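A protein chain is absent from this complex, but the other protein chains hold their places.
Going in written order, the chains are labelled A and B, and every chain counts its residues from 1.
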Amino acid sequence: MSGYLVRRLALSATAMLGVITIVFVLLHVSGDPASLLVTQDATRQDMERIRQAYGLDRPLSVQYARFIARVARGDLGYSYRQGLPVTELIADHLGATFELALASLAVAILLGVALGMAAATRRGSGVDTAAMTVALLGTSMPSFWLGLLLIIVFGVKLGWLPISGYGGWDHLVMPAFVLGGFYAAQVSRLTRTSLLEVLAQDYIRTGRAKGLRDRVVLFKHALRNAALPVLTVLGLSFGQMLGGALIVESIFAWPGMGRLAVQAVLGRDFPVVQGATIVGAAVFLAVNLTVDLVYGWVDPRLRSAAQRA
Amino acid sequence: MAGSTLVFEAPRSARSAGRASPILRLLRTPSGAVGAALLGILLVAGFGASFATPYDPAAQDLRNTVHPPSLVPVRGSVHLLGTDQLGRDILSRLLVGLRISLLVALTVVPLSTALGLAVGMVTGYRGGWLDVALMRLVDAQLSIPTLLLAVAVVAVLGTGLPQIVAVLVIAGWPGYARVVRAEVLALREREFAAAARAVGASDIRILAQHVLPNVLPTVLVLGTLHLPVVIIFEAALSFLGLGIQPPTPSLGQMIGQAQDLVWQAWWMPTIPGVTITLVVLAFNLLGDRMRDVLDPRLRGLGPV
Partner (left out) sequence: MRRGRWRTIVALYAAAAVVLALGSGVATQAQPPRVLVVAQSADMATGDPAKNTGLATIAVLANIYDTLVHRDASLNLKPGLALSWRAVDPTTWEFKLRKGVRFHDGEPFNAETVKFSFDRMLDPKTRWPGAGALQLIKAVTVVDDGTVRFTTSQPWPSMPRFLGYYGMIVPPGYLKQNGDDALARHPVGTGPYRFVRWVKDDRVELEANPDYWGGRPKISRVVIRVIPTDAARVAELLAGSVQLANLVPPELFGALKTSSKTKLVVGKSLSVFFVIYNLVNIAKDKPLADPRVRQALNYAIDRQAILASVMHNVGTPVATFCTAVMTGCDTSIPPFRYDPGRARALLREAGYADGFDFSISGTSGTYPGDRDITLAVADQLNRIGVRARVHVTEVGVQLRAVLDRKLPEDGWFTRFTDFFGISTIIPLRAFYSPGEWSQWRPGYAPFNQLVEAAQAAPDEAKLREVSRRLQLMYKEQAPAITLFTAPNANGMSRDLEWTPRPDLELTMFDASWNRR
């Protein structure tokens, strides 16, 4: 087990190094990043200042080495636009993203698993078709469009929920629903399939034959075994939610990392884009690693299979 | 409880002895038929009707802006889906935008596939330092949440049609490479490969004649999963203002621009939104059924 852990950690570490390199290359491929910061107020002196402050006039290899060293120390540089440390900006925004991701995960689980279970246990019926149609639509609708529709209906016309911003649970409902809904749709389909496969297994039939009640069979045996792939997907989805909720955060003005990244791109604030990408990747890797480890621990068969890969 | 209908039959297996061609089998299912029909309509609209739009998509009429859909002519012209903020015909723009979205998807997927296939096959077959290096790159890139990566690349490359295709290909190829490599690794050890090597066939010939045909079905499946994702990604980037730039219309861009007008012109974001949903739906339906037909083991594998 510890060998597996060490190996996975090493893989994650090299992946992180790769991410940092990608991020560095991206920045410098564009040529002179400071030059794109021009606005009608910020002029040449500001560009020069930035260029010098960030050492952009040094040779590339020197910059790369310094960049790696800085990131290893936890220093992600300073925002071009706001002059504040990137780590601080990200720390200020990460909490909001976590909140949203957790709430969305709850939605994905509650909605997705419930829908999937309902469809699997009533396979072939109207409920099944309806549930799977809803799920299909859920994965087909662009999140920004769904978000807009919800804002119009619940925020403006009915006035039940606040349209945007950060606040209590009522501010969280719509963004969580839009972000979580997409994954809920996927989870429901997966739950259905997984549950169906398990339900067809012999030991289920044995249980039934032994006279156990349907409900016991379902919850005690079927669900637990069907849960594994679903949990994996949920874990991966959580990682995606943490790093990629850009659209939802933008529409709902949710002050998370995704919105920070989008505004940084629009404002050509490269250090922030870099920092957000690195942190997003780190979080994603951490979540994946956790999911892998939990999975490996729970199902010993996979551990050995993974070790061989 | 009355009405409990826990089902304990074996799942319907698509491994039924179907002699009929995969396409026919696909079309026989209700969702496959619907998906195919929908896609057919959208393709005709996007690649046919969009060249014969009722009006020039760029033709402005500042005296007839933000007009709702109607069958009644206004100032001599009928705008079935209304006009936008510059008085341009929405139906015409929708058709061209549909064409652009389809074009992007149908360009990005083959390019990503080709690139991922090439890298996956070479690294899987040859191994060595090239394998290690490229796979680290793949791992690294796959660690970055996709939209974040796309947005970061846009920060560098800028916006516009060719840039967006590049961004989406960059974001898409690693997924293919990783899966292809795994398959090639397995295939490498099979008898036919060893036999071919023994006979003295060159690596390239082995790859082309033996490996490629075996890898192709998997790649096709991945492609069907990738198509709807590309459509939504391009729309998302254009919605954020980071994708296709005006005056070229794009469905996501139309929603983004109409965001503010949603109060007076509900149809302006709704119509392109419905269109995107229909395109993605069509690809999803067909993709699902194709996966059933091609490889039942992959059934239920949603786009993750």
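Heads up, the rule we're going with is that a residue touches a chain if its C-beta (ideal position, glycine included) is under 8 Å from a C-beta of that chain, and two chains touch if they have at least 3 such contacts.
The shown structure was predicted, so the numbers you read here are calculated from the model rather than taken from an experiment.
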item	value
Residue of A:24, A:177 or A:252 in touch with the missing chain, whole complex considered	A:252
Missing-chain contacts mapped onto chain A	35-46, 49, 81-84, 89, 92-93, 151, 155-156, 159-160, 162-166, 170, 250-253, 255, 259-260, 263, 266, 268
Contact set of chain B toward the excluded chain (per top definition)	58, 60, 62-63, 65, 85-87, 158-159, 241, 245-247, 257, 259-264
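As a convention for this text, only the chains that are shown with their structure count from here on.
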item	value
Centroid distance [mean C-alpha coordinates] between chain B and chain A, Å	21
Complex contact set, residues of chain B against chain A	1, 4-11, 136-137, 139-141, 143-149, 151-157, 228, 232, 235-236, 239-242, 252, 255-256, 259, 262-263, 266, 269-270, 273, 276-278, 280-281, 284-285, 299-300, 302-304
Parts of chain A lying in touch with chain B, wherever the complex brings them together	11, 14-19, 21-23, 26-27, 29-30, 120-125, 136-137, 139-145, 148-149, 152, 156, 185-186, 189-190, 192-194, 196-197, 199-200, 204-205, 208, 214-215, 217-218, 233, 236-237, 239-240, 242-244, 246-247, 250, 258, 261-262, 264-266, 268, 270, 273-274, 276-277, 280-281, 284-285, 288
